[in-house]
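Removed: one protein chain of the complex. Kept in place: all other protein chains.
What follows is chain A.
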């Protein structure tokens, strides 16, 4: 159970399904390990996800952000492949331009970028990464849902029940990753279900099944965490020292993600928050403080009346 004794909304949690009331013999907690070092940016995950989950097209806009025309996760986009073009120093493997957006559009500047022939110590790097709902151990969306539409499943994942959701939207600002959103067509909240309807039939989620390079790996979360640690070691041995995991730590701000990543640069570069915290973490202490404040107020008011009698 929670390390913080009475705070059940944050901190390490071994078994969120049991916490949610499933009997101990429930299925193992499952998740995604997305190894971005082998992602080829084919977007098969995006298409497979939309096909399986009957999600509509949501915009024919050329974004100009490399090959990323999806731009964001949303109510009708449950997988999103980010493309980041960088120039890195070949010896230090640090980015020359840190990959953050600036105020000018490419090509607007009259001074052309570094001449590759003159500066042979840099090279282009093109990062690709398939983002998805993190299925947090402590899911704020679920915590704030007033109708019980958002539930913890027997697999330890987080899912919206469409027929229960009333579209209040409380979950939308609660998500520390900006994943969940309400659908304009149905009004209901919507996000990745980890293909709940496939898991029951023993099938792999559609995105993982479609991934040609095993960048998206699906399986029991504990197993994935072991595999991910090995993969990082392997990459470090190969000299890819920038490889790191993201969202794998049960001690992090959301108690660890059910969907975690191997990244080759800082999370911000991929559009991921560097230090996500479940937005309901402070709820118990807020309630405590609120209760304390209420008590103080009550005592003060009572004292006033007591004083009034004097």
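One rule holds for everything that comes next: a contact is a pair of C-beta atoms (placed from the backbone, for glycine too) under 8 Å apart; a residue touches a chain by one contact, two chains touch by 3 or more; residues count from 1.
The rule is simple: contacts and distances are computed from a predicted model.
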Could you check which of "ABC transporter permease", "Formate dehydrogenase major subunit", "TonB-linked outer membrane protein, SusC/RagA family" or "aminomethyltransferase" matches the UniProt name for the chain that's left out?
"Formate dehydrogenase major subunit"
Tell me which residue among A:59, A:173, A:273 or A:292 touches the hidden chain in the full complex.
A:59
Missing-chain contact among A:29, A:125, A:152 or A:225 belongs to A:125
In the complete assembly, which of A:9, A:30, A:44 or A:216 touches the absent chain?
A:44
Touch residues of chain A, complete complex, unshown partner
38, 40-44, 46-47, 50-51, 56-62, 64, 66-67, 69-70, 85, 87, 105-113, 115-117, 120, 123-128, 212-214
